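Entry: chain A
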Amino acid sequence: MKIKRTIKYEADRVPGFGREVMSVPGCEALEHCIQCGTCSGVCPLSIYMDYTPRQVMELVRSDFKHEVLRSHTIWLCASCYACTTECPRQIRITDIMYELKQRAIKEGVYPPRFPIPVLAEEFTKMVRDHGRISETRLVTKMYLRTNPLAALGMAGLGLNLLKTGRFSLKQDRIEHRGEMEKLMTAVDRENRKADA
Partner candidate 1 sequence: MKYAYFPGCSLKGTGRAYEESLLPVLRHLGVEVQEIEDWNCCGATAYMAVDEGKACAAAARNLALAERTGLRQMLAPCSACYLVLNKAQHYLNEYPAMRRVVTRALDSVGLQCRGDTAVRHPLDVLLHDVGLDAIKQKVTRPLTGLKVAPYYGCQIVRPYATFDDQANPESMDKLLAALGATVVRWPLKTKCCGGSLTGTLPEAGLRLSYILLKEALKRGADVIATVCPLCQFNLDSYHAKIAARWEPVRIPTVYFSQLMGLAFGLPAEQTVLHRGMVPLRFEPAPAAHA
Partner candidate 2 sequence: MTKEWSPRIVAFFCNWCTYTAADLAGVSRLKYAPNVRIIRLMCSGRVDPQFILDALARGADGVLIGGCHPGDCHYVEGNYKMLRRFTLLRRMLADLGIEPERVRLEWISAAEGEKVKRVINEMTEQLKALGPLGLPRKFAEWDREVIALAREVQDREAAAGPCPERPLTPEPQEAVHA
């Protein structure tokens, strides 16, 4: 029998983390959470989560940063907004999940070869470089980076897409190339200014 320490010490907290998250636009209402569990009750993916959405909310509020950023929950959120519309305290839970994903990516604390952040990263790169997404190409790239074997398993799907005329590895792009990159650099610059 393998046993694990589950107690939390004050040293496990990162004081200020909760406040920091709650200061992000869209995340303010978290302070009103009454832990009713409606979010988990309506979440179609809560059945796979290590922490239910409700627990994530409490962990954020209580500054348990490491637990939250390492949880699978934030990656399982499919952005269906059911929790956000049903929450009796109008907490924008989906937006909080986005915020937590961002922080996890920035800090690089997600599991290696974990496909979801990789997809997000490839996605943003493609938008930055080309302005548009070529889905099949994007998905192929994601599989190659995370699980090449699974890409083989998807071969049947690719074939079907090809048959229905929906498969293309051609990269679609906007005319004003470089404009997206310029735009994103400008956002970075403005954010840095705002932080300073």
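Before moving on, here are some points about what is shown:
Everything below uses one rule, namely that a contact is a pair of C-beta atoms (placed from the backbone, for glycine too) under 8 Å apart; a residue touches a chain by one contact, two chains touch by 3 or more; residues count from 1.
How were these picked? Simply put, all candidates are chains of the complex that A comes from, given by their letters.
Computed from a predicted model, the values in this text were never measured in an experiment.
Chain contacts in this complex place chain A in touch with candidate 1, from the set 1 or 2. Those residues of chain A that touch candidate 1 in the shared complex are 24-26, 44-45, 48, 75-76, 78-82, 84-85, 92, 94-95, 98-99, 101-102, 105, 115-117, 119-121, 123-124, 126-127, 131-136, 139, 142, 156-157, 160-161, 164-168, 172, 174-176, 179-180, 182-187, 190-191, 194.
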